[in-house]
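Complex shown without one protein chain; remaining protein chains in place.
Now for chain A:
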Amino acid sequence: MNSRTSFFTVVGALALAGVLIAALRHMETGAPLLPGAETEVWLVEARVDFRAQGGPVNVSLSLPEADAGYSAFNEQSASAGYGYAVVEQGDDRRAEWTRRQASGAQTLYFSAQFVAQPPEAVTPGQPSAPPRAVSVFWNDAQSTAAQNLLDRARQTSAGPRSLVRELVKSLNVQPLDQNAALLLGQAEDRAGLLVRLLNEEGIPAREVMGLYLRDARRRQPLASLVDVYLDDRWVLHNPVTGVPGMPADFLLWHRAGASLLDVAGGRNSRVSFSMLRQSVPVQQLAYTTNSDSAFARIGLHSLPIEEQSMFRMLLLLPLGAAVVVFMRVLVGVRTAGTFMPILISLAFLQTSLLPGLVSFVSVVAIGLMMRAYLSRLNLLLVARIATLIVLVIFVITALSVIGYQLGYSTGMVITFFPMIIIAWTIERMSILWEEEGAREVLIQGSGSLFVAIVAYLLMHHPLLEHLSFNFPELNLILLAAILAMGQYTGYKLTELYRFRALLDD
């Protein structure tokens, strides 16, 4: 039993190390143990890609202004070999990168943290001089269509404010009237068209761009809104709904000034955004520049934001793995595929529980029906699985389209499920069905779903989510628990049921 003692010493040491490191980190950096005592901070990273042409390069990116709805701090740029400065011209703030010579693919990063401003701070200051509507160029057909559209909007509205609403409505109503259809067909986007129509009408308007803040999104484009000058103030409008005012969770990135991105000396330029919701304690926010601590330097927060969102997911995996071990070793739940439940629960994390559950069950059910037909076709196994993969993709596409038409965006959700795994699950389930009957399929299927749901509920818990990312060393405790469970030689819970016949006598 000596090896057993040393085994449990190691397990205990691991767990203790996890607790100690977490305690040290807490004392050293003040990282909070509870997710509650914090404010929400968005870490946003803009990534500019372009292809330099060998000569001098000058890149200028518009930055959020004071009235962006969020205030920025910790602005940083990562761009090897480039000179970098933030330039302010009146209302317009821009990040500028310069370099004497560059060629080939270039990537520049700008990142900043954003805290929501109180609503009263958001109202933009009055412009020093009232803006003027700019003149718009239309071709003949567009001009007639625009005039018709504006005439109609004018008749059904009482002033500029309602005119905006009526214009948006006329571009939305189904079926589109032919004027709207013509203009929409030739315009780059809806916001741009609205801006042109309003300027044509003599109402100053401009297109502004911003970012819908959603956790752990990568490579997002900016969304366009319409800024309309009404009653001596700029008022934002959603070009699709026509609703005035700033949308919720919206970071206004580019409002005044000329362009979002200028690149001189490069081609194919593109800007995309990644974002991550962080929880930062109120006091830490005040001393954002504190950290010389080793924890801060080697912590996950020092990684680029794209990797951070990935690690947030990855660090939840040990929790899922521990749940699977617990369920299989101590409880004795039978699942289809050992770690398949974790994959399902990861998908649930992206989709939220109910829609994910519904889509998963329906895809597998439809797949089983298709598989029943496939078994009559006398196909080789590999070809049959491949067929199933293609069919599963069709099913998911169909469900997404139908779901979208019915007004649920949940249809899209299933695309996160690993396709090949779904196909294999269906194949295994159908074999199970033929060989051991529907009952075994139900047992293993619901076993997998049960474990996945338990794993999801734990991984989704705000406290555990917070701890696993901010205190990654706590995963050592999970590791210790998994190791300890790996040595469990007692009975499983299900065996108490399985061996019940022994009680008869």
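Convention: a contact is a pair of C-beta atoms (placed from the backbone, for glycine too) under 8 Å apart; a residue touches a chain by one contact, two chains touch by 3 or more; residues count from 1.
Following the convention adopted for this analysis, contacts and distances are computed from a predicted model.
Chosen from "Alpha-L-glutamate ligase-like protein", "Lipid II isoglutaminyl synthase (glutamine-hydrolyzing) subunit MurT", "Anti-sigma factor antagonist" or "Heterodisulfide reductase", the protein name that UniProt gives for the omitted chain reads "Alpha-L-glutamate ligase-like protein". Considering the whole complex, the residue from A:G192, A:G242 or A:G332 that touches the absent chain is A:G332. Of the options A:A80, A:L381 or A:L406, the residue whose C-beta touches the omitted chain is A:L381.
When the full complex is taken into account, the listed residue touching the unshown chain is A:E495, out of A:D151, A:D189, A:E307 or A:E495. Where chain A meets the omitted chain, the residues involved are 329, 332, 378, 380-382, 431, 435-437, 487-492, 495-505.
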